[in-house]
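All protein chains of the complex are present and in place, except for one that has been dropped.
Then we have subunit A:
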Amino acid sequence: MEFAELIKTPRADNVVLHRPFYLAVEGTLCLTGHHLIFSSRRQDNAEELWLLHSNIDSIEKRFVGSLGTIIIKCKDLRIIQLDIPGMEECLNIASSIEALSTLDSVTLMYPFFYRPMFEIVEDGWRSFLPDQEFELLSSVTDEWRLSCINKEFSVCPSYPPVVIVPKSIDDEALRKVAMFRHGSRFPVLSYYHKKNGMVMMRSSQPLTGTNGRRCKEDEKLINATLRPGKRGYIIDTRSLNVAQQARAKGGGFEQEAHYPQWRRIHKCIERFNILQESLIKLVEACNDQSHNMDRWLSKLEASNWLTHIKEILTAACLAAQCIDREGASVLVHGTEGTDSTLQVTSLAQIILDPSCRTIRGFESLVVREWLQAGHPFQQRCAQSAYSNSKQKWEAPVFLLFLDCVWQILRQFPCSFEFNEQFLIMLFEHAYASQFGTFLGNNENERSKLKLQQKTMSLWSWVNRSEELSKFQNPLFEANSLVIWPSVAPQSLQLWEGVFLRWNRPSKFLDEAQEEMINIIKYNKELQAKVNALRRQLAEMETDDRMQENL
(Lines give C-alpha, C1' and ligand atoms only; values in the text may rest on other atoms or scores of the structure.)
Protein backbone atom coordinates (compact mmCIF):
# COMPACT_ATOMS: atom_id res chain seq x y z
CA MET A 1 0.00 0.00 0.00
CA GLU A 2 1.21 3.51 -0.77
CA PHE A 3 1.02 4.65 2.83
CA ALA A 4 4.16 2.73 3.71
CA GLU A 5 6.11 4.81 1.22
CA LEU A 6 5.05 7.95 2.98
CA ILE A 7 6.12 6.71 6.39
CA LYS A 8 9.88 6.84 6.60
CA THR A 9 10.09 6.61 10.36
CA PRO A 10 7.11 4.66 11.65
CA ARG A 11 8.10 4.87 15.30
CA ALA A 12 10.05 7.10 17.66
CA ASP A 13 10.82 6.59 21.32
CA ASN A 14 11.38 9.10 24.10
CA VAL A 15 8.98 11.52 22.55
CA VAL A 16 7.52 14.12 24.88
CA LEU A 17 3.94 15.25 24.42
CA HIS A 18 2.96 18.74 25.60
CA ARG A 19 -0.64 19.84 25.91
CA PRO A 20 -1.92 22.93 27.65
CA PHE A 21 -3.00 22.34 31.27
CA TYR A 22 -1.52 18.82 31.34
CA LEU A 23 1.86 17.70 32.54
CA ALA A 24 4.24 16.75 29.76
CA VAL A 25 4.22 13.00 29.09
CA GLU A 26 7.03 10.92 27.68
CA GLY A 27 6.19 8.03 25.42
CA THR A 28 6.35 6.39 22.05
CA LEU A 29 5.08 7.87 18.84
CA CYS A 30 3.83 5.66 16.03
CA LEU A 31 2.64 6.62 12.61
CA THR A 32 0.15 4.52 10.69
CA GLY A 33 -1.54 5.24 7.40
CA HIS A 34 -4.31 7.20 9.07
CA HIS A 35 -3.31 7.85 12.64
CA LEU A 36 -0.68 9.42 14.74
CA ILE A 37 -0.54 7.37 17.92
CA PHE A 38 1.20 8.44 21.05
CA SER A 39 1.35 6.11 24.02
CA SER A 40 2.89 7.01 27.31
CA ARG A 41 5.27 4.47 28.77
CA ARG A 42 4.09 4.88 32.28
CA GLN A 43 2.74 1.49 33.26
CA ASP A 44 0.48 2.73 35.98
CA ASN A 45 -1.49 5.18 33.96
CA ALA A 46 -0.91 4.29 30.36
CA GLU A 47 -2.31 6.98 28.17
CA GLU A 48 -2.88 6.87 24.47
CA LEU A 49 -3.56 9.64 22.06
CA TRP A 50 -4.94 8.72 18.67
CA LEU A 51 -5.06 11.50 16.18
CA LEU A 52 -6.48 11.14 12.70
CA HIS A 53 -4.13 12.56 10.11
CA SER A 54 -7.11 14.12 8.43
CA ASN A 55 -7.75 16.08 11.63
CA ILE A 56 -4.40 17.84 11.25
CA ASP A 57 -4.83 21.35 9.91
CA SER A 58 -1.22 22.46 9.95
CA ILE A 59 2.14 21.36 11.23
CA GLU A 60 5.22 23.34 12.22
CA LYS A 61 8.69 22.10 13.09
CA ARG A 62 11.47 23.65 15.11
CA PHE A 63 14.92 22.52 16.13
CA VAL A 64 17.06 23.19 19.13
CA GLY A 65 20.26 21.23 18.62
CA SER A 66 19.28 17.70 17.76
CA LEU A 67 15.98 17.97 19.57
CA GLY A 68 13.18 18.53 17.16
CA THR A 69 9.78 19.89 18.03
CA ILE A 70 6.63 19.43 16.01
CA ILE A 71 3.63 21.58 16.69
CA ILE A 72 0.43 20.04 15.42
CA LYS A 73 -2.64 22.18 14.99
CA CYS A 74 -5.85 20.28 14.52
CA LYS A 75 -9.09 21.03 12.76
CA ASP A 76 -10.91 20.62 16.06
CA LEU A 77 -8.75 23.59 17.18
CA ARG A 78 -6.56 21.60 19.57
CA ILE A 79 -2.83 22.28 19.52
CA ILE A 80 -0.29 19.72 20.67
CA GLN A 81 3.47 19.74 20.74
CA LEU A 82 5.78 16.74 20.32
CA ASP A 83 9.46 16.85 21.22
CA ILE A 84 11.27 14.23 19.15
CA PRO A 85 14.91 13.43 19.79
CA GLY A 86 16.98 13.05 16.63
CA MET A 87 16.86 15.49 13.79
CA GLU A 88 16.34 12.93 11.10
CA GLU A 89 13.53 11.18 12.93
CA CYS A 90 11.85 14.46 13.52
CA LEU A 91 12.14 15.57 9.91
CA ASN A 92 10.89 12.24 8.68
CA ILE A 93 7.94 12.23 11.00
CA ALA A 94 7.05 15.79 10.14
CA SER A 95 7.14 15.19 6.43
CA SER A 96 5.13 11.98 6.80
CA ILE A 97 2.46 13.75 8.80
CA GLU A 98 2.37 16.50 6.27
CA ALA A 99 1.93 14.09 3.40
CA LEU A 100 -0.59 11.88 5.19
CA SER A 101 -2.73 14.79 6.35
CA THR A 102 -3.00 16.24 2.86
CA LEU A 103 -3.87 13.22 0.71
CA ASP A 104 -5.61 14.33 -2.49
CA SER A 105 -7.64 11.28 -3.16
CA VAL A 106 -10.84 10.87 -1.24
CA THR A 107 -10.67 7.11 -1.60
CA LEU A 108 -7.48 7.06 0.45
CA MET A 109 -9.30 8.65 3.37
CA TYR A 110 -9.75 6.71 6.56
CA PRO A 111 -13.48 5.99 6.16
CA PHE A 112 -12.57 3.65 3.30
CA PHE A 113 -10.34 1.64 5.60
CA TYR A 114 -12.21 1.87 8.85
CA ARG A 115 -13.71 -1.35 10.14
CA PRO A 116 -16.19 -0.76 12.93
CA MET A 117 -15.63 -2.58 16.19
CA PHE A 118 -19.25 -2.27 17.16
CA GLU A 119 -22.32 -4.15 16.16
CA ILE A 120 -24.43 -2.32 13.60
CA VAL A 121 -27.97 -2.17 14.83
CA GLU A 122 -29.26 0.20 12.24
CA ASP A 123 -27.62 1.11 8.97
CA GLY A 124 -27.33 4.87 9.11
CA TRP A 125 -27.22 5.10 5.34
CA ARG A 126 -30.83 3.98 5.35
CA SER A 127 -31.99 5.93 8.41
CA PHE A 128 -33.14 9.05 6.62
CA LEU A 129 -34.61 8.35 3.23
CA PRO A 130 -36.50 10.98 1.22
CA ASP A 131 -39.38 8.56 0.67
CA GLN A 132 -39.99 8.36 4.41
CA GLU A 133 -39.92 12.13 4.70
CA PHE A 134 -42.40 12.40 1.88
CA GLU A 135 -44.69 9.86 3.44
CA LEU A 136 -44.88 12.00 6.55
CA LEU A 137 -45.66 15.01 4.42
CA SER A 138 -48.35 13.17 2.46
CA SER A 139 -50.20 12.45 5.66
CA VAL A 140 -50.87 16.16 6.13
CA THR A 141 -51.09 17.55 2.62
CA ASP A 142 -51.55 16.28 -0.91
CA GLU A 143 -50.33 19.40 -2.65
CA TRP A 144 -46.83 18.08 -3.15
CA ARG A 145 -45.23 15.27 -5.07
CA LEU A 146 -41.96 13.41 -5.09
CA SER A 147 -40.16 13.98 -8.36
CA CYS A 148 -37.50 11.61 -9.65
CA ILE A 149 -36.46 14.06 -12.32
CA ASN A 150 -32.90 14.13 -10.98
CA LYS A 151 -32.56 10.37 -10.80
CA GLU A 152 -29.26 10.24 -12.66
CA PHE A 153 -28.21 13.68 -11.36
CA SER A 154 -28.80 14.78 -14.92
CA VAL A 155 -30.87 17.90 -14.21
CA CYS A 156 -29.05 19.27 -11.20
CA PRO A 157 -25.69 17.81 -10.20
CA SER A 158 -25.86 19.09 -6.64
CA TYR A 159 -29.40 17.93 -5.89
CA PRO A 160 -30.38 14.50 -4.59
CA PRO A 161 -32.08 12.04 -6.99
CA VAL A 162 -35.55 12.79 -5.61
CA VAL A 163 -36.96 16.14 -4.57
CA ILE A 164 -40.32 17.41 -3.35
CA VAL A 165 -42.09 19.89 -5.63
CA PRO A 166 -45.63 21.28 -6.00
CA LYS A 167 -47.97 18.68 -7.41
CA SER A 168 -49.21 21.02 -10.11
CA ILE A 169 -45.75 21.38 -11.67
CA ASP A 170 -44.70 18.59 -13.98
CA ASP A 171 -41.16 17.44 -14.67
CA GLU A 172 -41.12 19.18 -18.03
CA ALA A 173 -41.71 22.51 -16.33
CA LEU A 174 -39.07 21.66 -13.71
CA ARG A 175 -36.53 21.15 -16.48
CA LYS A 176 -37.25 24.65 -17.75
CA VAL A 177 -37.06 26.14 -14.27
CA ALA A 178 -33.72 24.39 -13.73
CA MET A 179 -32.38 26.21 -16.78
CA PHE A 180 -33.39 29.48 -15.17
CA ARG A 181 -31.70 28.88 -11.82
CA HIS A 182 -28.00 28.98 -10.94
CA GLY A 183 -26.50 25.50 -10.96
CA SER A 184 -29.96 24.25 -11.96
CA ARG A 185 -31.07 24.44 -8.35
CA PHE A 186 -34.79 24.98 -8.99
CA PRO A 187 -37.08 25.76 -6.02
CA VAL A 188 -37.85 22.67 -3.94
CA LEU A 189 -39.69 22.14 -0.70
CA SER A 190 -37.59 22.62 2.40
CA TYR A 191 -40.21 22.73 5.13
CA TYR A 192 -43.95 22.43 5.55
CA HIS A 193 -45.40 24.21 8.58
CA LYS A 194 -48.19 21.95 9.75
CA LYS A 195 -49.70 24.59 11.98
CA ASN A 196 -50.87 26.75 9.09
CA GLY A 197 -49.88 24.92 5.92
CA MET A 198 -47.28 27.52 4.96
CA VAL A 199 -44.07 26.35 3.35
CA MET A 200 -40.45 27.25 3.01
CA MET A 201 -38.73 26.56 -0.29
CA ARG A 202 -35.14 26.98 -1.26
CA SER A 203 -33.32 27.39 -4.53
CA SER A 204 -30.43 29.28 -6.08
CA GLN A 205 -30.60 32.73 -7.67
CA PRO A 206 -32.62 33.18 -10.84
CA LEU A 207 -30.55 33.80 -13.96
CA THR A 208 -32.22 37.06 -14.87
CA GLY A 209 -29.04 38.71 -16.07
CA THR A 210 -28.86 42.34 -17.07
CA ASN A 211 -31.73 42.19 -19.51
CA GLY A 212 -34.20 40.88 -16.96
CA ARG A 213 -34.85 37.43 -18.34
CA ARG A 214 -37.92 35.74 -16.98
CA CYS A 215 -39.20 32.21 -16.81
CA LYS A 216 -42.95 31.65 -16.70
CA GLU A 217 -42.52 28.15 -15.30
CA ASP A 218 -40.41 29.50 -12.45
CA GLU A 219 -43.10 32.03 -11.61
CA LYS A 220 -45.73 29.35 -11.84
CA LEU A 221 -43.76 27.01 -9.64
CA ILE A 222 -43.33 29.35 -6.74
CA ASN A 223 -46.81 30.81 -7.11
CA ALA A 224 -48.15 27.29 -6.77
CA THR A 225 -47.22 27.47 -3.10
CA LEU A 226 -49.37 30.52 -2.41
CA ARG A 227 -52.90 30.46 -1.09
CA PRO A 228 -55.38 32.50 -3.14
CA GLY A 229 -54.94 36.19 -2.41
CA LYS A 230 -51.97 35.55 -0.17
CA ARG A 231 -48.50 36.94 -0.39
CA GLY A 232 -45.19 35.23 -0.07
CA TYR A 233 -41.75 36.39 0.93
CA ILE A 234 -38.51 35.85 -0.91
CA ILE A 235 -35.58 36.06 1.44
CA ASP A 236 -32.45 36.79 -0.52
CA THR A 237 -29.45 36.13 1.72
CA ARG A 238 -27.42 38.75 -0.13
CA SER A 239 -27.57 42.51 0.24
CA LEU A 240 -29.49 44.29 -2.50
CA ASN A 241 -26.21 45.62 -3.80
CA VAL A 242 -24.59 42.21 -4.13
CA ALA A 243 -27.75 40.82 -5.71
CA GLN A 244 -27.76 43.62 -8.26
CA GLN A 245 -24.12 43.06 -9.07
CA ALA A 246 -24.87 39.39 -9.63
CA ARG A 247 -26.91 40.38 -12.67
CA ALA A 248 -23.78 41.34 -14.52
CA LYS A 249 -22.61 37.76 -14.20
CA GLY A 250 -25.89 36.37 -15.43
CA GLY A 251 -27.43 35.92 -12.01
CA GLY A 252 -29.90 38.19 -10.33
CA PHE A 253 -33.06 38.25 -8.30
CA GLU A 254 -36.80 38.00 -8.77
CA GLN A 255 -38.21 41.23 -10.15
CA GLU A 256 -41.37 42.62 -8.58
CA ALA A 257 -43.02 42.97 -11.98
CA HIS A 258 -42.80 39.26 -12.65
CA TYR A 259 -43.43 38.11 -9.12
CA PRO A 260 -46.14 40.54 -7.98
CA GLN A 261 -47.35 38.30 -5.19
CA TRP A 262 -43.93 38.13 -3.60
CA ARG A 263 -42.12 40.57 -1.35
CA ARG A 264 -38.38 40.38 -1.50
CA ILE A 265 -36.27 40.99 1.58
CA HIS A 266 -32.50 41.20 1.40
CA LYS A 267 -30.43 40.00 4.33
CA CYS A 268 -26.68 40.09 4.17
CA ILE A 269 -25.03 36.83 5.16
CA GLU A 270 -21.36 36.52 4.35
CA ARG A 271 -19.79 33.60 2.55
CA PHE A 272 -16.49 31.98 1.63
CA ASN A 273 -13.19 33.50 2.66
CA ILE A 274 -14.78 36.24 4.72
CA LEU A 275 -16.08 33.53 7.02
CA GLN A 276 -12.86 31.56 6.95
CA GLU A 277 -10.90 34.65 7.90
CA SER A 278 -13.38 35.33 10.63
CA LEU A 279 -12.75 31.88 12.05
CA ILE A 280 -8.99 32.24 11.78
CA LYS A 281 -9.08 35.57 13.62
CA LEU A 282 -11.41 34.30 16.30
CA VAL A 283 -9.31 31.23 17.03
CA GLU A 284 -6.16 33.32 17.05
CA ALA A 285 -7.72 35.63 19.64
CA CYS A 286 -8.92 32.72 21.78
CA ASN A 287 -5.54 31.02 21.70
CA ASP A 288 -3.61 33.99 23.00
CA GLN A 289 -3.70 33.95 26.78
CA SER A 290 -1.63 37.10 27.05
CA HIS A 291 -4.16 39.51 25.61
CA ASN A 292 -5.20 42.26 27.95
CA MET A 293 -8.89 43.01 28.16
CA ASP A 294 -8.94 45.73 25.51
CA ARG A 295 -6.99 43.64 23.07
CA TRP A 296 -9.15 40.59 23.66
CA LEU A 297 -12.37 42.53 23.14
CA SER A 298 -11.08 44.31 20.07
CA LYS A 299 -9.83 41.02 18.59
CA LEU A 300 -13.14 39.37 19.35
CA GLU A 301 -14.85 42.26 17.65
CA ALA A 302 -12.45 42.28 14.71
CA SER A 303 -13.08 38.60 14.08
CA ASN A 304 -16.74 39.46 13.31
CA TRP A 305 -17.70 35.93 14.27
CA LEU A 306 -20.56 36.97 16.53
CA THR A 307 -21.73 39.44 13.93
CA HIS A 308 -22.06 36.56 11.48
CA ILE A 309 -23.93 34.57 14.12
CA LYS A 310 -26.32 37.46 14.63
CA GLU A 311 -26.86 37.94 10.91
CA ILE A 312 -27.58 34.30 10.28
CA LEU A 313 -29.88 33.96 13.28
CA THR A 314 -31.71 37.13 12.38
CA ALA A 315 -32.35 35.94 8.83
CA ALA A 316 -33.54 32.57 10.12
CA CYS A 317 -35.85 34.26 12.64
CA LEU A 318 -37.19 36.41 9.85
CA ALA A 319 -37.98 33.39 7.70
CA ALA A 320 -39.63 31.67 10.65
CA GLN A 321 -41.55 34.79 11.45
CA CYS A 322 -42.91 35.14 7.92
CA ILE A 323 -44.17 31.58 8.06
CA ASP A 324 -45.51 31.41 11.59
CA ARG A 325 -46.56 34.97 12.33
CA GLU A 326 -47.39 36.34 8.92
CA GLY A 327 -48.87 33.11 7.65
CA ALA A 328 -46.94 33.46 4.43
CA SER A 329 -44.87 31.07 2.38
CA VAL A 330 -41.21 31.75 1.95
CA LEU A 331 -38.56 31.15 -0.69
CA VAL A 332 -34.95 31.41 0.48
CA HIS A 333 -31.94 31.72 -1.77
CA GLY A 334 -28.57 33.42 -2.11
CA THR A 335 -26.34 32.83 -5.07
CA GLU A 336 -25.75 29.08 -5.34
CA GLY A 337 -28.18 28.15 -2.61
CA THR A 338 -25.70 25.82 -0.97
CA ASP A 339 -24.45 27.86 1.99
CA SER A 340 -26.25 30.81 3.57
CA THR A 341 -29.51 29.50 2.11
CA LEU A 342 -29.12 26.26 4.02
CA GLN A 343 -28.15 28.04 7.22
CA VAL A 344 -31.37 30.00 7.07
CA THR A 345 -33.69 27.18 6.08
CA SER A 346 -32.30 24.74 8.65
CA LEU A 347 -32.27 27.22 11.53
CA ALA A 348 -35.78 28.37 10.72
CA GLN A 349 -36.89 24.76 11.07
CA ILE A 350 -35.25 24.47 14.46
CA ILE A 351 -37.16 27.54 15.58
CA LEU A 352 -40.46 26.36 14.14
CA ASP A 353 -40.48 22.61 14.33
CA PRO A 354 -40.12 20.82 17.67
CA SER A 355 -39.18 17.57 15.94
CA CYS A 356 -35.95 19.17 14.68
CA ARG A 357 -34.95 19.64 18.30
CA THR A 358 -34.82 15.91 18.96
CA ILE A 359 -31.69 13.93 18.23
CA ARG A 360 -33.17 11.98 15.36
CA GLY A 361 -34.97 15.01 14.04
CA PHE A 362 -31.78 17.02 14.06
CA GLU A 363 -29.88 14.26 12.31
CA SER A 364 -32.61 14.13 9.73
CA LEU A 365 -32.36 17.91 9.33
CA VAL A 366 -28.61 17.68 8.75
CA VAL A 367 -29.15 14.95 6.19
CA ARG A 368 -31.95 16.77 4.35
CA GLU A 369 -30.86 20.37 4.54
CA TRP A 370 -27.11 19.94 4.37
CA LEU A 371 -26.01 16.61 2.93
CA GLN A 372 -28.77 15.95 0.41
CA ALA A 373 -29.22 19.64 -0.28
CA GLY A 374 -25.67 19.66 -1.58
CA HIS A 375 -23.65 21.70 0.87
CA PRO A 376 -20.13 21.03 -0.41
CA PHE A 377 -18.71 19.63 2.84
CA GLN A 378 -15.52 18.37 1.30
CA GLN A 379 -14.60 21.79 -0.06
CA ARG A 380 -15.82 23.82 2.88
CA CYS A 381 -14.29 21.65 5.58
CA ALA A 382 -11.02 20.85 3.84
CA GLN A 383 -9.21 23.13 6.25
CA SER A 384 -10.04 24.82 9.50
CA ALA A 385 -8.72 27.75 11.55
CA TYR A 386 -5.00 27.02 11.14
CA SER A 387 -5.08 26.74 7.39
CA ASN A 388 -2.63 28.66 5.29
CA SER A 389 -4.07 27.62 1.99
CA LYS A 390 -6.65 30.43 1.71
CA GLN A 391 -8.73 28.65 -0.85
CA LYS A 392 -11.90 30.46 -1.72
CA TRP A 393 -14.11 27.44 -1.18
CA GLU A 394 -13.02 26.78 2.40
CA ALA A 395 -15.49 28.26 4.84
CA PRO A 396 -16.90 27.36 8.26
CA VAL A 397 -20.50 27.55 7.04
CA PHE A 398 -21.56 24.41 8.88
CA LEU A 399 -19.71 25.40 12.07
CA LEU A 400 -21.55 28.72 12.05
CA PHE A 401 -24.81 26.83 11.72
CA LEU A 402 -23.88 24.62 14.69
CA ASP A 403 -22.89 27.71 16.68
CA CYS A 404 -26.29 29.28 15.95
CA VAL A 405 -27.97 26.09 17.14
CA TRP A 406 -25.87 26.27 20.28
CA GLN A 407 -27.00 29.86 20.85
CA ILE A 408 -30.63 28.78 20.65
CA LEU A 409 -29.88 25.80 22.87
CA ARG A 410 -28.39 28.19 25.45
CA GLN A 411 -31.56 30.24 25.42
CA PHE A 412 -33.88 27.24 25.51
CA PRO A 413 -31.86 24.71 27.45
CA CYS A 414 -34.83 22.42 28.09
CA SER A 415 -36.24 22.34 24.58
CA PHE A 416 -33.56 20.22 22.92
CA GLU A 417 -33.14 16.47 23.25
CA PHE A 418 -29.43 16.77 22.52
CA ASN A 419 -26.71 18.56 24.40
CA GLU A 420 -23.74 20.67 23.48
CA GLN A 421 -21.54 17.58 23.09
CA PHE A 422 -23.72 16.43 20.23
CA LEU A 423 -23.07 19.65 18.34
CA ILE A 424 -19.35 19.49 19.06
CA MET A 425 -19.28 15.90 17.81
CA LEU A 426 -20.90 16.95 14.54
CA PHE A 427 -18.35 19.73 14.17
CA GLU A 428 -15.51 17.26 14.65
CA HIS A 429 -16.90 14.73 12.20
CA ALA A 430 -17.62 17.30 9.55
CA TYR A 431 -13.89 18.08 9.49
CA ALA A 432 -12.31 14.67 10.15
CA SER A 433 -14.00 11.37 10.67
CA GLN A 434 -13.79 7.62 10.42
CA PHE A 435 -17.24 7.68 8.84
CA GLY A 436 -18.18 8.43 5.27
CA THR A 437 -21.14 10.68 5.99
CA PHE A 438 -19.47 14.02 5.38
CA LEU A 439 -17.26 12.93 2.47
CA GLY A 440 -17.95 14.35 -0.96
CA ASN A 441 -19.69 17.57 -1.91
CA ASN A 442 -23.11 16.27 -2.88
CA GLU A 443 -25.13 13.11 -3.34
CA ASN A 444 -23.85 12.72 -6.87
CA GLU A 445 -20.24 12.52 -5.70
CA ARG A 446 -21.21 10.29 -2.80
CA SER A 447 -22.91 7.84 -5.07
CA LYS A 448 -19.90 7.76 -7.40
CA LEU A 449 -17.65 7.08 -4.42
CA LYS A 450 -20.02 4.27 -3.42
CA LEU A 451 -19.87 5.51 0.14
CA GLN A 452 -22.87 3.48 1.18
CA GLN A 453 -21.13 0.27 0.24
CA LYS A 454 -17.58 1.17 1.15
CA THR A 455 -17.85 3.27 4.28
CA MET A 456 -19.78 3.37 7.51
CA SER A 457 -22.37 6.04 8.21
CA LEU A 458 -21.87 8.32 11.20
CA TRP A 459 -25.50 7.69 12.14
CA SER A 460 -24.91 3.94 12.46
CA TRP A 461 -22.50 4.76 15.24
CA VAL A 462 -24.25 7.71 16.90
CA ASN A 463 -27.65 6.11 17.11
CA ARG A 464 -26.54 3.22 19.28
CA SER A 465 -27.78 3.58 22.82
CA GLU A 466 -24.23 3.58 24.26
CA GLU A 467 -23.33 6.62 22.21
CA LEU A 468 -26.70 8.32 22.39
CA SER A 469 -26.56 8.50 26.15
CA LYS A 470 -23.58 10.83 25.89
CA PHE A 471 -25.47 13.22 23.71
CA GLN A 472 -28.75 13.34 25.57
CA ASN A 473 -29.81 16.48 27.38
CA PRO A 474 -31.06 15.48 30.82
CA LEU A 475 -33.19 18.61 30.99
CA PHE A 476 -35.13 17.85 27.84
CA GLU A 477 -38.85 18.24 28.04
CA ALA A 478 -40.57 18.22 24.69
CA ASN A 479 -41.75 21.70 23.89
CA SER A 480 -44.22 21.87 21.08
CA LEU A 481 -43.99 25.62 20.67
CA VAL A 482 -42.13 27.85 18.31
CA ILE A 483 -39.02 29.11 20.10
CA TRP A 484 -37.98 32.67 19.35
CA PRO A 485 -34.39 33.32 20.32
CA SER A 486 -33.11 36.73 21.30
CA VAL A 487 -30.59 38.11 18.83
CA ALA A 488 -29.50 41.07 20.96
CA PRO A 489 -25.70 41.20 21.22
CA GLN A 490 -26.06 40.92 24.99
CA SER A 491 -27.76 37.56 24.47
CA LEU A 492 -25.17 36.07 22.13
CA GLN A 493 -22.16 34.36 23.56
CA LEU A 494 -18.85 32.96 22.46
CA TRP A 495 -19.20 29.20 22.08
CA GLU A 496 -16.71 28.29 24.76
CA GLY A 497 -17.18 24.56 24.31
CA VAL A 498 -15.53 24.87 20.90
CA PHE A 499 -13.37 27.97 21.00
CA LEU A 500 -12.04 27.86 24.55
CA ARG A 501 -12.16 24.09 24.83
CA TRP A 502 -8.40 23.64 24.77
CA ASN A 503 -7.54 26.98 26.32
CA ARG A 504 -8.63 26.66 29.88
CA PRO A 505 -8.91 24.03 32.54
CA SER A 506 -12.48 22.83 32.75
CA LYS A 507 -12.36 20.62 35.84
CA PHE A 508 -14.72 22.70 37.94
CA LEU A 509 -17.15 23.29 35.12
CA ASP A 510 -17.21 19.58 34.24
CA GLU A 511 -17.78 18.60 37.84
CA ALA A 512 -20.63 21.06 38.15
CA GLN A 513 -22.18 19.64 35.00
CA GLU A 514 -21.91 16.17 36.47
CA GLU A 515 -23.51 17.27 39.71
CA MET A 516 -26.36 18.76 37.76
CA ILE A 517 -26.96 15.50 35.97
CA ASN A 518 -26.84 13.67 39.29
CA ILE A 519 -29.52 15.89 40.76
CA ILE A 520 -31.75 15.20 37.77
CA LYS A 521 -31.12 11.46 37.90
CA TYR A 522 -31.73 11.38 41.61
CA ASN A 523 -34.97 13.25 41.11
CA LYS A 524 -36.17 10.66 38.62
CA GLU A 525 -35.22 7.83 40.97
CA LEU A 526 -37.02 9.42 43.88
CA GLN A 527 -40.12 10.08 41.83
CA ALA A 528 -40.20 6.47 40.72
CA LYS A 529 -39.77 5.26 44.27
CA VAL A 530 -42.49 7.50 45.64
CA ASN A 531 -44.84 6.31 42.95
CA ALA A 532 -44.04 2.65 43.64
CA LEU A 533 -44.58 3.11 47.38
CA ARG A 534 -47.84 4.91 46.81
CA ARG A 535 -49.04 2.15 44.58
CA GLN A 536 -48.02 -0.43 47.16
CA LEU A 537 -49.88 1.45 49.87
CA ALA A 538 -52.95 1.83 47.68
CA GLU A 539 -52.93 -1.89 46.95
CA MET A 540 -52.66 -2.68 50.62
CA GLU A 541 -55.61 -0.44 51.29
CA THR A 542 -57.69 -2.11 48.63
CA ASP A 543 -56.80 -5.51 50.00
CA ASP A 544 -57.81 -4.39 53.45
CA ARG A 545 -61.07 -3.02 52.22
CA MET A 546 -61.83 -6.23 50.43
CA GLN A 547 -61.10 -8.20 53.56
CA GLU A 548 -63.39 -5.93 55.51
CA ASN A 549 -66.15 -6.47 53.05
CA LEU A 550 -65.79 -10.21 53.27
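Operating definition for what follows: a contact is a pair of C-beta atoms (placed from the backbone, for glycine too) under 8 Å apart; a residue touches a chain by one contact, two chains touch by 3 or more; residues count from 1.
The criterion applied here is as follows: contacts and distances are computed from a predicted model.
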| item | value |
| --- | --- |
| Name of the absent chain as recorded in UniProt (options "DNA replication licensing factor MCM4", "FAD-dependent oxidoreductase domain-containing protein 1", "MTMR6 protein" or "Large ribosomal subunit protein uL23m") | "MTMR6 protein" |
| Per the touch definition above, residue among A:D142, A:E466 or A:E548 touching the missing chain | A:E548 |
| Touching residue (missing chain; options A:I269, A:L318 or A:A382) | A:L318 |
| Which of A:V64, A:A257 or A:M293 contacts the chain that the document leaves out | A:M293 |
| Touching residues (missing chain, whole complex) on subunit A | 263, 265, 286, 289, 291-298, 300-301, 304, 306-307, 309-310, 314, 317-318, 321, 325-326, 410-415, 475, 477, 479, 481-494, 500, 503-505, 508-509, 511-512, 515-516, 519-520, 522-523, 526-527, 529-531, 533-538, 540-541, 544-545, 548 |
